[in-house]
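The complex is shown incomplete by one protein chain, all other protein chains being positioned as in the whole.
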């Protein structure tokens, strides 16, 4: 088994939901979603074996984007939506 | 590989969730969803190869509209729902 | 191409999430969902080509109703749920 | 066409999200979801034509229950979750 | 028809979203989801006819768990997340 390296299994990379900017918050959303996938299937060969199929299927990309949207909603709320002066 | 141009990979275009109007907020929701797709699959040829199929399948369009709805919920909350005088 | 007319491409018809009643709020949710679909696929012939199939498939109708439910959640929150005297 | 009667097309039956009890709130969630379906497909013959298939397929029932869950979340929030003395 | 008994058709068993503990709140989420299914398809024979297939298909179990997650989100909010001393 070609195991995902330990840092890919950290569930909340950086250990916090607070980020300086929306851009960083969105990157964190993507990362959290990806690390969850790694925790469910930690064998990179299996994951990569499925990837060509997944990343060329619009329905699957949309499903992945859906998960990112939900993670981002949580992170955005955590950061008070990065409102300035609010 | 026909890579999505750099500006298409910015996760939160404009760097803020705050917009002047609901219309702009909704446009941002669409853009954020699209850029997430670009980040998951940055090869435009692959993306466009899947598109004819995707954009003519009602189920896929609904799935995409679903993601936009969730992104918009976050953006709308960030903007206090653009209530005036509230 | 038989393009959706311009008013069908407005993302937030009326330019506001605030409505007088829940009924109007729900109608807005349906409209916003529909206009998002129009923006993703602005060719009416393609849209209508897929419709007979979509609107007779329970799973697709449920998926569409799901999107409306999410849009409505946002609109309802924007309107303070139309509580009276609250 | 065997059209859904007018009262089945009212989007928010009763015109309010406020109910006396959680039970009534849940019934409203079911009704709102059903009326949305009626608005998307107002031909009862078409709807009923799809129903035997839909209501015997666990996946479709779960999808319908999912929509009800989201409608209920909105209604429950509108009612302050029917907390007593809160 | 082998009808679900009357108590299986109560939409919010116990008539309240308030529970003493998260464990009870989660059990209520499961029950509410199940009773919604019963209301959509009140014929136990039909339901059980679909069950072997459903409960052995990972995708369907995940879809059911998804609905429970949403019901629980509502119940958890109703209970102030069972925070002590908050």
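General remarks:
Note that the chains take the letters A, B, C, D and E in the order they are written out, and that residue 1 is the start of every chain.
By definition in this document, a contact is a pair of C-beta atoms (placed from the backbone, for glycine too) under 8 Å apart; a residue touches a chain by one contact, two chains touch by 3 or more.
Everything quoted here is computed from the prediction, not taken from an experiment.
In the full complex, the chain left out of view touches A, E. In the full complex, chain A touches the omitted chain through residues 10-12, 15-18, 32-33, 36-37, 39-41, 46-47, 49-51, 53-54, 59-60, 63-64, 66-67, 70-71, 73-74, 77-78.
One chain of the complex is left out; on chain E, the residues touching it are 21-23, 25-27, 30, 55-59, 61-66, 68-70, 72-73, 76-77, 81-83.
In the analysis below, only the chains that are shown with their structure count from here on.
The minimal number of chain-to-chain contact steps leading from chain B to chain C is 1. Set against the C-alpha centre of chain A, every other chain centre is closer than that of D. Rounded to whole angstrom, the centroid-to-centroid distance between chain A and chain E, based on C-alpha atoms, equals 28 Å. Counting partner chains per residue, chain B has residues 59, 63-64, 66, 70, 73, 77 touching two or more of them.
By the contact rule set out at the top, the touching chain pairs are A-B, B-C, C-D, D-E.
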